[in-house]
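Some notes on the structure that comes next.
All protein chains of the complex are present and in place, except for one that has been dropped.
== subunit A ==
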């Protein structure tokens, strides 16, 4: 038996001990596939896989699965993001099979932002499963070859399973138990929330490693470059579960407006370089929201280019 659970390149790279690099691409609010493929092609050679968000911030968009297929057809490896907000277990299992039929081999299981933030604030949510139960579901389908209902699956999905972690959300003391729980459910890689508070993140990593969790899961640190001091303040004050230290805001405020974006990239690169040295870090998830063209620069300057050919 191969030591791989899927045909995922991300899996091979992480298991070979290289630092993995992923980025993300939000599908358009329309049906033009070019918007996805353009973003994908921009970053194709600089990352190992591209996450495709699933109606992020609860705004209705092109389906994540469809956008993943567009990327896959271009030879770009997608990470299918799936939230439990919009679909029950029938639909989720069905989409997992659909993804597997295209040999989409990475998936990230999330609960999703509450629908009150999006364009369907008056809609129903589903939450039949939670994110950990979705992890259990994919693992069950893959490893047991069975549906949740117990029947056999013909050609079970071969998917490398990920989950998200927010090292900064409250309450802090359960951040590590919560990570342990996600691993117990079957998460094989973790992509974290955007990290700005490096010290607190290192503390979280140290605790994860003390519990032996970094041996059991690949932790990819989430990085989002700041475009401006305005964005930094917004992230600090308005985005739930985000920890932006005042130094970052001061540093951005200290440079002229037209240089703030470059400073944001510089901070991001410095953070990656610092975190590369932290034991247990398996890679980076660079989320340059609607700023995909900057991903190559960040990857290059951080010394993560070229990507291993595997």
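Following the convention adopted for this analysis, a contact is a pair of C-beta atoms (placed from the backbone, for glycine too) under 8 Å apart; a residue touches a chain by one contact, two chains touch by 3 or more; residues count from 1.
What we mean here is this: contacts and distances are computed from a predicted model.
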The complex's invisible chain, by UniProt name, from "AtuA-like ferredoxin-fold domain-containing protein", "Acetolactate synthase", "Methylenetetrahydrofolate reductase domain-containing protein" or "Biopolymer transporter ExbD": "Methylenetetrahydrofolate reductase domain-containing protein"
Candidate in contact with the missing chain, chosen from A:137, A:224 or A:260: A:137
Chain not shown: contacting residue from A:74, A:184 or A:310: A:184
Selected from A:193, A:224 or A:260 as touching the chain missing from the view: A:193
Omitted-chain contact residue, chosen from A:103, A:128 or A:297: A:128
Residue among A:164, A:208 or A:298 that touches the chain left out of view: A:164
Positions on subunit A where the hidden chain makes contact: 84-85, 89, 111-114, 116, 125, 127-133, 136-137, 148, 164-166, 169-171, 173-174, 177-178, 180-181, 184-185, 193, 240-241
